[in-house]
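Every protein chain except one is present and positioned as in the full complex.
Moving on, here comes subunit A:
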Amino acid sequence: MNVIKLEIEKCIKERKYIAPLISIVFFIAISAYFASHDPRGRDYFTYTYYVFILNCRVIFPIIVAIFFTNVLVKEFEKKTARIHFLKPYGREKALLYKYIAGSVIISIIFILTFFVYELILLIVFKIKGLEIFNIYEFSFKEFYLRAYSTLLLQIVFLITFGAMVFIIGIITKKGIITILISLLILISEQRGLFLDIIPKRILFLSTAAKYNYMLQLDKMVYISYLYDLMLNISTLLGFILISFLLIRRIELD
């Protein structure tokens, strides 16, 4: 616990959060601009989630790839991996603590973004005199349940993606290559290149934006949602296991 705190402190002191924060501010600004020009005239809440969750497919994974690469691969590039992974609690735990610290920071950043974004759009919609909420298919409570469960899934997806970035980082030990490979995987998935090899049902990447239309559904299919959540979590555990096996074998220089 103490070590995770230290690791988070280190990330903060090293200003690792700056890159994701800047890109997110950028994202909020652009989205807010487009929100006020939405041609389809959706109401505020629908729009918020629509845009936010759609971004889980593209912008957020890119931010996650850069952030997690920064957190891990910098240690190899700057040779600080020597002190980081040669600790009394062993390489696996050093890696795990790092991963947890990174996940905590990235989750906080996303949850913050979510609420700030919502707030900004609320103001924009108010100023423009647009519709704030338009209960057309389900109740307000149902709406929030859907919205937050989707947010949770997206965060789990993003940190699973982060675990994948860690594995690539451990193997390549090079920042640029790690980011490029991660993005390549992301793009390949979106072009459907993996579907020949891995069935969609067990590919965590395909859950990225599955629920971006959830607001239009009559009923959110919670069974399918839970399946996707479990798929992400088990993939995440698998990734962590693989990275444990790798970190023991690599040399720290």
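Basically, a contact is a pair of C-beta atoms (placed from the backbone, for glycine too) under 8 Å apart; a residue touches a chain by one contact, two chains touch by 3 or more; residues count from 1.
Assume contacts and distances are computed from a predicted model.
Not shown: a single chain whose UniProt protein name, out of "ABC-2 type transport system ATP-binding protein", "Nucleoside phosphorylase domain-containing protein", "Cysteine desulfurase" or "Acyl-CoA dehydrogenase family protein", is "ABC-2 type transport system ATP-binding protein". By the touch criterion stated above, the residues of subunit A touching the omitted chain are 3, 6, 10, 13-15, 78-83, 86-90, 251-253.
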